[in-house]
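Worksheet: the structure to be examined is printed underneath.
The other protein chains are all here in position, but one chain of the complex has been omitted.
The block that comes next holds chain A.
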């Protein structure tokens, strides 16, 4: 297979990108992949450079059309912790610190959707120590869902057990909260 960009080298980097909801195949050689930003020098599948500049153009055209305040605000968004602006982020393709995520908030959703095949929310591991609260809360949500189902199914005996479990979990969570305050 020949590189679709330079038509000279053989294509050694293969991936798909979701562009406007369509999966597009990309087959390029290592050097074109690096040049176009599909892969960085390390082992990242592709850098965000192209994706972000694409989004950025989209933003500009949207602003030209209706020059909504919202878009203007996005442009001026600045992380109070590290000083990175949203505009800089779209140019560099990297965050400066953990607070950037909070600062740029929902503006990041289209980017994440594009990079992570439509996903915006974490589904995996939660840190054991600092995340124990989150872990418990997740468990609580799951239990409440189970309880609803059990009630619908009229499995009242089991539902009572789950209700007890929920109560004790809620007690634990409240105590933790007080302890920290």
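Methods note: a residue touches a chain if its C-beta (ideal position, glycine included) is under 8 Å from a C-beta of that chain, and two chains touch if they have at least 3 such contacts; residues count from 1.
Methods note: contacts and distances are computed from a predicted model.
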Exercise for the section: Name the absent chain as its UniProt record does, using one of the following: "Cytochrome P450", "Ferredoxin", "Protein-arginine kinase" or "Energy-coupling factor transport system ATP-binding protein". Expected result: "Protein-arginine kinase"
Fill in the blank from the handout: For chain A, residues touching the missing partner are 1, 3, 9-10, 12-16, 23, 25, 27, 29-31, 39-48, 81-84, 92-98, 101-102, 108, 111-112, 115-131, 134
